[in-house]
Structures are given as C-alpha cells and as structure tokens.
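Only one protein chain is missing from this complex, and each of the others stays in its spot.
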Amino acid sequence: MEKLREECGVFGVYAKDNYDIAATTYYGLYALQHRGQESCGIAVCNDGIITAHKDLGLVADVFTPAVMAQAEPGHMAIGHVRYGTTGATDRNNAQPIVVNHCKGSLALAHNGNLVNAYALRQDLELNGSIFHTTSDTEVISYIITKARLTAPSIEEAVDRAMDKLQGAYSLVIMSATKLMAVRDPRGFRPLCYGQTPEGAYVVASESCALDAVGATLIRDVEPGEILVFDPQGVRSIRTHCGQEKRTMCVFEYIYFARPDSVMDGSPVHNARRWAGRFLAQEHPVEADVVVGVPDSGIDAAIGFAQASGIPYGVGLMKNKYIGRTFISPGQKSREDKVRIKLNPIAATVLGKRVVLIDDSIVRGTTSARIVKLLREAGAKEVHMRISAPPFLNPCYYGTDIDSRDMLIAAKYPVEEICRRIGADSLGYLRIEDVVKLAEGGGGFCTACFSGQYPTQVPENTKKYRFERKLSEKEPKP
Amino acid sequence: MEKLREECGVFGVYAKDNYDIAATTYYGLYALQHRGQESCGIAVCNDGIITAHKDLGLVADVFTPAVMAQAEPGHMAIGHVRYGTTGATDRNNAQPIVVNHCKGSLALAHNGNLVNAYALRQDLELNGSIFHTTSDTEVISYIITKARLTAPSIEEAVDRAMDKLQGAYSLVIMSATKLMAVRDPRGFRPLCYGQTPEGAYVVASESCALDAVGATLIRDVEPGEILVFDPQGVRSIRTHCGQEKRTMCVFEYIYFARPDSVMDGSPVHNARRWAGRFLAQEHPVEADVVVGVPDSGIDAAIGFAQASGIPYGVGLMKNKYIGRTFISPGQKSREDKVRIKLNPIAATVLGKRVVLIDDSIVRGTTSARIVKLLREAGAKEVHMRISAPPFLNPCYYGTDIDSRDMLIAAKYPVEEICRRIGADSLGYLRIEDVVKLAEGGGGFCTACFSGQYPTQVPENTKKYRFERKLSEKEPKP
Amino acid sequence: MEKLREECGVFGVYAKDNYDIAATTYYGLYALQHRGQESCGIAVCNDGIITAHKDLGLVADVFTPAVMAQAEPGHMAIGHVRYGTTGATDRNNAQPIVVNHCKGSLALAHNGNLVNAYALRQDLELNGSIFHTTSDTEVISYIITKARLTAPSIEEAVDRAMDKLQGAYSLVIMSATKLMAVRDPRGFRPLCYGQTPEGAYVVASESCALDAVGATLIRDVEPGEILVFDPQGVRSIRTHCGQEKRTMCVFEYIYFARPDSVMDGSPVHNARRWAGRFLAQEHPVEADVVVGVPDSGIDAAIGFAQASGIPYGVGLMKNKYIGRTFISPGQKSREDKVRIKLNPIAATVLGKRVVLIDDSIVRGTTSARIVKLLREAGAKEVHMRISAPPFLNPCYYGTDIDSRDMLIAAKYPVEEICRRIGADSLGYLRIEDVVKLAEGGGGFCTACFSGQYPTQVPENTKKYRFERKLSEKEPKP
Partner (left out) sequence: MEKLREECGVFGVYAKDNYDIAATTYYGLYALQHRGQESCGIAVCNDGIITAHKDLGLVADVFTPAVMAQAEPGHMAIGHVRYGTTGATDRNNAQPIVVNHCKGSLALAHNGNLVNAYALRQDLELNGSIFHTTSDTEVISYIITKARLTAPSIEEAVDRAMDKLQGAYSLVIMSATKLMAVRDPRGFRPLCYGQTPEGAYVVASESCALDAVGATLIRDVEPGEILVFDPQGVRSIRTHCGQEKRTMCVFEYIYFARPDSVMDGSPVHNARRWAGRFLAQEHPVEADVVVGVPDSGIDAAIGFAQASGIPYGVGLMKNKYIGRTFISPGQKSREDKVRIKLNPIAATVLGKRVVLIDDSIVRGTTSARIVKLLREAGAKEVHMRISAPPFLNPCYYGTDIDSRDMLIAAKYPVEEICRRIGADSLGYLRIEDVVKLAEGGGGFCTACFSGQYPTQVPENTKKYRFERKLSEKEPKP
C-alpha cells in the first residue's frame, strides 16, 4: 500500500479494584488499530505479577476468544499496537516490553522515536548490556532500569531517565503497583487520559480509545509530564514540562489520528474539514462534484464542498473486505485493469467536473490510478486537491517518511506531479494553513514539509548505519 | 448483527483460450463478498474436467495464496459466495455443487430460493434419490440431471428443468464445454454479463464484479433467459422469457447490492439517493445536519441532504477493523457503554438537530443505540428516517426475512417504534415511492412490505416442517 | 512411503442409555488409525437425529478437544478411518456417509471394495442419480436406499441390497434407531463385536479397538451375516451366510492388522511369529543375530529367532517423531547418506552375520537402503527373509496393490531381487505356508500372490476406465 504509517498506539488502564482490565485493553487497542497493524500486545498486572501476551497480527487475530479466556485478572494493564511494514516483521519487536528485574518488574509501551537511540545503545552495549530487539523501546527500558538502581521510586527513575532521552516518546509504563503516562517535553505524539463511570483511569494515544471503553476524556497529558496512577490517586510530575517549545506532529491531525478523536483540545474531524476549506480558498476550481478518496479524503472533501458550494458526492466505492491476505493480480499488466479495492461510481461522476480530495501523494502511482478510474467512469475533468503540503523531508519522530527517494514531491515540481498523475489541476495545502488546523493553535512539528527539525537529528550516516546494522541482525528465518 | 442477509452471489467466466480463470473468479467473488460471508467456492473446468474448492470462510480466508497456487488452469470457471447466519453453519452446503454423472459433469452456483423445493425433493426421495445437503441447489441439480437423461443437450435439459422450478433463481452452470447463465422468469435476483478486453465473457450477480475484473457490462440477463457461452459464442434461449411479470426484489436496490453496481439499467447509488430524496419530501424536518449510518445509510443521507438543503455531515465513525472474530463485551451491562464498532463524531453533532438516515430497522436495538450515541455526543434532536418501508412479511425468495417475530415493524406502529428507539421523529419510505427508485421502472417484488407475493408461497406448516426437518439433520458434530 | 495400504477401518457403538459415545468412538478410531491415515469421521445418533463430523487428517488432528466438546450426546455412533495416498486427497470421500432421506436417515462406514461398483453406478446414473463422491460406499448407500423404498425395515433393505453387492465389504450402518454390522459372504475383511462392562455393544474392524474402549470380544461377525443392535438386543440375519467359500484376506494377518488383534479366532501376533518360524524352516541360514525391520518385521523376527536358535537383537532404531509433515532432503544425492527415519545400531550388528526380516518388498528401494545401512554399521552378511510370498497380482478387494508396474516381484526373479537389494541371500514365505498362519485354518484369499481371484474381477479396461474417470473428476482446486 502506498501509504505512510504511524509507528504505534499505546493504552493503559488503572482500576482500584479488580476490573475487566484485559477486555478493556482489548477494546482500547481495537480503537487504536489504525495506528499499527503489524503486532500487538497486552500486559496485565495481577497482584504485583506482570504477565504479557503479544504476537504478530491484528488485535482480533492475536487476542482470540481462547487467548482472552486465559487472560489474568488484575487491576492494571497496558497495551500496544505496532505498525506494519511490507517487508520482514519480527515478533521480538512486539510490545509491551516486560522487564524482569530484582528491583521490580516493569512493562513499557512506546509510541514515537528517539533521535539519540543509537548513541544510548552503543554506550549500554559497551558496558555489557545485551539487546534482544532492534527497537528503541528496549533502550528506554534499559535507561529507566539503570536509573532505578539508585532512584528511590520508579517515578523518580522515569523522571531521571527523561534527562537522557531525546526525541519523540509517549509512554505507558506499569510497575508492580503503579501505572504511569509519560509524554516527551515537546509533545510530538498525542497522549490523553480519562475515567470510566466506575472510576478506573484510562490512558490512550487517542481519545477514540477512551470512547471505545466508555471513559470520559479528562485532558491530554502535557508535554514533559509524568502522570502517576496509584492507590493514592493521580499525581503529576512536571519536572520536564515547559522546558521545550511544543511541537506536536501536525500529520496526526491530517492523517494518522481517527476523525472521532480530539487531540490537545481540537477535534480531528474539524481539522480535516478545515484543511478542505483552506484548499477551497487557496485552490478554487469550477466543478460539479467534490469526491473524497475513501477513507482518508472524505472529511476534507466535505470541508471543500461546504466552503466552495460544490455538491459533495460519493464517487468511489471501497471494498470493505480487502484485508492483508488479499492476493494481488499475478500479471503486472492486468493491475490497472482490475478494480478490486476501489471502484468508481459512474452515477456520481459521469459527465461531471470532479474535485478529488486525498490527504497525501506519496509515490504518485495510487493517485494516478484513481484519476484514471474516474475518467474511465466518465468524469470530464479531475482536479486533485491534497489536504497537506508536499512531503519533502524524512521524519525522525516516529513515522516512516524516511527517505527522499520514494517521495514524488521531493523529485518533481507540482506541475510535473499533476502531469504524472494525469489530473487537470493539482493543489496542495500551504504550510501557512497547516498550522492553523487545530483550534487551540499551539506549536506543531512541520519538519516533513519544511525541513525545520525541532531537535538535533541523527547524521544521516549514523542513522542509516544504525538502521542497517539492526535490520541486518533481525532474526528472521 | 442486527442485519438482514442476502442468500448468495454467483460468478462465472468463459474464455476461448486459456485465461487466468481462477484469479478472475477470485476477484469477482471478492467484489461480491457482501452478498455472502459464510462460505465460498470456485469450480474450474480444465479440458472437460471439473475440479472445485470450497469451504467455510471469506474469499480471502478460503482462497489463500497456497490454495490459489494449486488452482487448475482452464478456460472456464464459476464461483459462489454464501451468506452467513450466526448459528450453525455447514461446509456441505457450500457451492458450487459439482455433479459427477455419466452424461457429463456439471457445476452449479445458485442465488435465490425455490418455493417448491420441498415438494420436488419429496418426489425425488420417493424415487430413491439421496441428498447430501439441505440446500435447494441440490434439488435443482437433480432436476437438471433427470432432464439431461433424455434431453439432447445440457441447455435443453436446463430449459426443460425450468418448467419445474418455481421461485427465485439466478444460476451459473458449467458443463464440460459450456457455461450457462440462467435467470428465473420473474427475475427476482439480479444477473448480468459482460466482456473483458481480451474477449472473455463474464457473468455475475452484480456489475461491480464485472468492474472488478476489468470487464465491461453488456446487459442484464433477462428474466426467463438462458445464456449459453460455448466455442460458437453467446446464444440466448428465451423459451421462458415474457411468461411472467417481472418482479425484481426491490430490496436489492435499497439494501443488498453494492452502490457501485448497475442492475437492470439503474445505478444502485442513484436509487439510494432517490430514496433519500423521497424521504425529504415525505418526511421533511427542520434540522442542522444530515448524518447517515455507515455504510448502509450514507447514500440516502446524501440524497436527503441534496433534496432538503440541510448540510450533509459525517457524524458516526465506524471501526474498519471490526471483523467476524470480534469478541463482544462479556458483561451485558457494559454493552451500551462501549463504543467499539461505532463512535459519534461530536464535532459534527454537538448542539445540532440531526437527521439520521438508515436503510432499515430490524429489531430496533441497534437504532436505539445509535440514537443514544448521538444524544450523548451532544445532538439536540435526532430525527430518524428509514430509506425503505417497514418489513411486515417473510421473504420466500432468498433473503432471511423469515419470521414476523423478530421484526419490530410487525409488532408496533411507527409512533411506538419511534418511542422505543428514542428518536424525536421517525419516517419510513412509502411503498408508492419504493417502486420508483429504479430509473427504468419495471416491476418489483415488494412482498416483504406489502404481503403481496408474486408466486404461490409454501404453506407455513410445510415451509417450517421442511426447514426444521432439514436443519435437524444438518451434519454438525 | 514404500508401503501398501489398507483401505479403511470401521467402528460402531450401541448403548441402551446415553453413553459417552463420541469419546468411545474416538478411542476406537485411535486404535484403528493404522488402517487409514487420510481422513476420519464420526457420526452420532441423538434421539433419531444423525450428525457427523469428518475431515482429512489423523483422528487426533480432526477430533481436537474443541471439536469433541461440541459432539452431540446420544446412544449410538459409528466411525471410520480412511487410508492415505501420497497424491491428491479429497475431503468429500471421507466417511461415514450420511444420507438424509424421507424414509429415514442413514449413516454408513465401509471397509473393502466392490468389484461391481462401476456397473452399479452406471445403472444408477442412467436412472438420474447423482454422485458426490468417487467412493463405492456411496454406491452402497444408494443400493440400500433404493431397497428401502419397498422393504419393510432397514435390515430387510440391507439384506436385499446384499444380493446386488459383489466383492469385499465390512459395513457398520446406523439408522435412526438401529446399528447394524454387515460382512460380505466371503468375509474378505475382518469385523468383530463385543460388549463393555456397562453393556454397550461395540463393533470394530479389529479386536484391538474393543480393547481400547474396555470392551470384551464376543466373536467375529460371520461372513454374510447381518447383526442388528436395537432396543430388543442383538439379532443375527444369516440369509447370506454359507453361500460362499470363506476367503479372508491373508494379508490382514501378515501386514495390515495390529499384532494385538485377534481375527476369526487367531491372534495376529502368533500368525506373524509363525511366518518367522516357517521362514526359518524353509530358508535356514547360519547367522549371529536376527533383526526385524521396525515395526513391521519385529514379530516375525522373534519367530525366526525362536525357531532357529539364532539370538534376536535390536539392530535398527526408528525415529518415533517422524510424521507426515517430515520434509525429505532436498537433494536426491543426499538421500542415502542421511539416516533420519531409520538408524542402525552398530552395537548389535558390528561384525555379525545378520538375518533381516521384513513383511514385504514393494519396489525394493527401501529394502536396498536398509541392507546398506546394516553393512555400513559393520554387518558381515545380511540375509533377507520376507514373511509373505511375493506380490504378483493386483488386489480388487480393498488394498492398493493395484498395478504390476510398481511391484519388483512381478518384474524380476528372486535372485535378481536379492542382487538388487544387495542382500547375501533372500527368502520369501511360501504360499503353502501362508495359509497355515491362522490357527483355526479357514479359507484365505491369496490372489495377490497366486492370481486366483475368489470372485469375478473387473476387466482391466473397465476397472481403469472407471478409476480414471472418477479421479479425473475429483474436485481438487
């Protein structure tokens, strides 16, 4: 799939009494499934003992009724979903990571990406540490464990560890008695918490997961904040708050998050409709119908229609049964003849001038195929509008926009892209507009568009050496 | 799931030369998956020899890459998807049925339901016939085989068999050398055919399956028509055409078919938008936003919005990862607290008067839950509009609307239903309007709404005796 | 595997009250697993309703704890195991066959092979019958069902059907209220019955299955006999008894049956020891140790050792974990270097003159490999003795000795076979001796050795046409 991927989603639940924590985490992960389809896991804490189950696969595939029936009871649990690449996957990298240690067990779930993971790991290895995975989450677990040797409490150990961690991290951490929610000082990735009617606290990457388990959103975890849930209630440790400028990933609003989530006070659905409105203002066009590419372009298409007065229509039908096991047509030559995943609705576009909205163009091949589909179904004109600025730079904070090579926008000017995808016109959202999408304002990271990174970034050589080195070692048969 | 179910979808492909027929059928069935999720099968004819693979499960689960790799080559294939009930399922009932017989092998795929299956089967058994399944498709295969003993050709045998078959049947039949598409004289169920750029003929329940394999729709198979595809080309046998009044199932337009299909000349998407328009005319209401229940109410919601001038909005988010393995919350009490499958988008409905569109109310519990969700998200009013008339009668032609007991509309007047689902107002489409949905007009079966059955129907005792008798015998361990 | 295969094993249980019939059948089939590893099935009768579960695979693989947990209760059940070929297998051919019919349901399990199946099927098809499988068991079920239309009872229908059936058949049949055990008039295949301490009757191909379920052997079903188990007790219908000369398959004693079974009064283990004794008398040799090929040659080796006075030794170790999923070495050239399935025990054979006993030589390659293994382990001489006469003729009664092409004994004289397998000497059991193996004497079918068939056999052309025709049609994807 020609799609960008979020790294992960995290979830946690803390109840005073026994609670249906495994099921609650299951539903929470289901709601966060869009943030990661490669692997998932749940760690449960029952009377101080942490047990975990994790595997490659979707939540419903890993947590079958048989597996759920064996889940331990308890009053605390954390969960994780991890993104899927097309290539080699590794069961070892599934989270939560569980650390067995004489100073106390620990389970961690992480969304984000450290920029100094390589240096930290190098140091640790040269002191005799052994790594079993290639993920920077294991680095984080080491840094916390080392700090724990001298720190008076686990929260103090986490607080000290944050001095060393650089980059993006939203963490949910569970010790034998406490649940913690931790967000890096710049707040790259979202993290929020709420409470169920029964009084259990719930932490999640997105508010849609709170909804899924019947919890009410209290607020977002603040950048730099450590929230501690324990028998005394909730405490906030704010040592690292306010140290850095807030640089939330703007692509969460445009692309990654679910439309029914609210992040840092702003509904995602509204942000996307605003993107459509800005497009209508900046790239107006005479047309008969506005069509969104399902599912990612629907919200912005409605915003475009509302702002432009051009009617909104359903012009593309997505086959909802297409899953990961789908067999693609053997003969390359047939590929653009078949219409299995997406089929145009001629009744909507025949003889019409169509505005087509999507949230991104990565390599351009998918967009070209969709434009062609609409023309074959009788569209007279196809005007493509993208509800984000062009990607030009790799992301170091937890998405896989990591190489200029694959990004069409990094290679060609807009006119050439328009020609290559076969559209009659093409317009991108402006960087000036993208930072206006969230209602409360607040700072954003727009590095993938602008190249202005809010932190030091790994030298390319280092970064690539690190990645190659690890992936080469990845245990796959 | 509180949803009605179509019985089946059928598909067939006939190529002069060897063609990628198994893959073509696979893609065709993928596009028809919405017509049946219980079981599926493909039968391939390679140089006169018919081989089949069928099993319980979705197309992608049954036809794994490993299974597809072993598929026989050939120039002809047929396929079938069958609907899924929540209860006992039976691998034996999977289709296509393959008949090995000294007069020639035969494979059959069937969509519909005979009204005289019980009587035909009784006759056959009393002459020593043995049945291995509980499906009326096996009855059809017997009737054709018996006719074949004296008929000069397989198409003549099919033609003679049609004299005995009463009710709904769209069939795709494959002999050693010929492919046939057969539609009952009233045309209850859809069936159409087209051609690929390479010249292969394709038959399918819906045109979306022709699109999926890159074929162009030629026309629908006419009620009563037998189409024969053989080395000489296509021939039409019209002995049974024009005998009966056309009574296409109107619910195909409202509910079963995919919006991107065109049936008997009318686009389904348009029919649904018309349903929304008629609702806006017949049951107008002052409101701020029109919301469709995904996925079934979206098209009518757009039609309602267009006709009423009230803006269309996305007010409900459906979790696209929910599949059949989803574990429902253990405690009943929690059920209406969790929002896993459907979550309201508060940004759309908060403080608004909402028109909520769906295509049916079966037992009423789902509708009540959705109305409640919207109110919890801040909707001031919720006005429910249903893009079909109320179901009041069982269907004998291939859907599972088979008992008055479960139908809320058969038990209560509209006002009481409105009260029970908690809506501020409720309006159904009128029967007068439902027959206007398809553009070309043509006759419809509206028996489930009106109780006027186009054929004799089985006496209840007989029907139920038949069904009970068979299901009791169903081989399940 | 270079091994001959039995067609099938059958099992049945009849209890007056509810009894753990599914589990009883499961254990019975486990004990009969050696008679068929391709597929298995159990049909249960609960208050007149027959339900079945069957699939490809071993008993333990098909009847998982989950499947067994769903098994219906009841007071009657039958079961079947079917043999495995290396090539295409077919789930449709799994037994028991269940027939749903207005004159009453029926389940059948069959061991044997009809010699007139082709003719019977031809007749049936020309009267409009449809076949779903390629097995002659379906032919039997048709013949019985046709007879049932006019017969006053199911046992009378079976009795009449026997007039038409020619060849080998040991049947267990279950109607809504009765269990029947039927053995063909020549008694080709074994069948016996017994009783559990609780009073339930048990029918099985071999007495080892009675042992497995704690039942005591009463006696063998006689050739031509129909035993009826119903609420009145056991009845014997002997219409077809004594019509034909008894011709029990001698290979059951030599090869197919389990050593702990007793058939027609003779223990199988003793028969095999006698085979070893006869070999010692007919083909004596000076040697230091007698070694049996595990598991098939062990019993005869002990008999040879006892008769010759040469010590018995364990000279070959079989890997007991080798199952059907074993991957054979990719490179042909390596095949005779690896010793995965069988490894010599040098401590037994080093510097010794070895008598090596096996029960058959089919193509000769396995024997050659074993002789070579022993020599590599230091054996000075290897004298091969075979506890059966040479196969020279196809079997039409239920084993797969069906082609002369693959039989080394049909191609070469004994001296040449000896040379080809690399042995120092080679001796086969004489036909005169083979008929003395069973204690009670009684008639045997020795057609595979002697070519003297006890019934008319199908003309080759017919037989092969039939088989090819069916197998070509076998539904496999």
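Details
Should a chain be cited, it is by its letter among A, B and C, assigned in written order, with residues numbered from 1 in that chain.
Rule of thumb we're sticking to: a contact is a pair of C-beta atoms (placed from the backbone, for glycine too) under 8 Å apart; a residue touches a chain by one contact, two chains touch by 3 or more.
Not measured: the values here are computed from a predicted model.
By the touch rule given at the top, the unshown chain touches A, C in the complete complex.
Although one chain is not drawn, the whole complex shows that of C:Asp55, C:Asp260 or C:Glu282 it is C:Asp260 that touches it. Here one chain is not drawn; of A:Val99, A:Ala117, A:Ala368 or A:Leu407, the residue touching it is A:Val99.
For the options C:Glu72, C:Asp159 or C:Asp299, the residue in contact with the chain missing from this view is C:Asp299.
Only one of the listed residues, C:Thr177, C:Gln195, C:Asn343 or C:Ser450, touches the absent chain: C:Asn343. Across the entire complex, the residue among A:Thr134, A:Thr247, A:Ser296 or A:Asn343 in touch with the chain not shown is A:Thr134. Across the interface with the omitted chain, subunit A contributes residues 22, 42-44, 49-53, 67, 70-72, 98-103, 105, 122, 125-132, 134, 138, 141-142, 145-146, 149, 470, 472-477.
Residues of subunit C in touch with the missing chain: 20, 23, 26-27, 30-31, 33-34, 58-61, 63-65, 68, 196-197, 208, 211-214, 258-260, 262, 267, 269-270, 295, 298-299, 302, 306, 311-314, 317, 319-323, 325-327, 329-331, 334, 337-340, 343-348.
Rule of thumb we're sticking to: only the chains that are shown with their structure count from here on.
Chain contacts in this assembly form an open path, with each chain touching only its neighbours along a single line. The count of contacting C-beta pairs peaks for the chain pair A-B. Because subunit A and subunit B carry the same sequence, their contact can be compared by residue number, and over half of the numbers here are used by both. Between the Cα centres of subunit A and subunit B there is a gap of 37 Å. For subunit B, residues touching at least two other chains: there are none.
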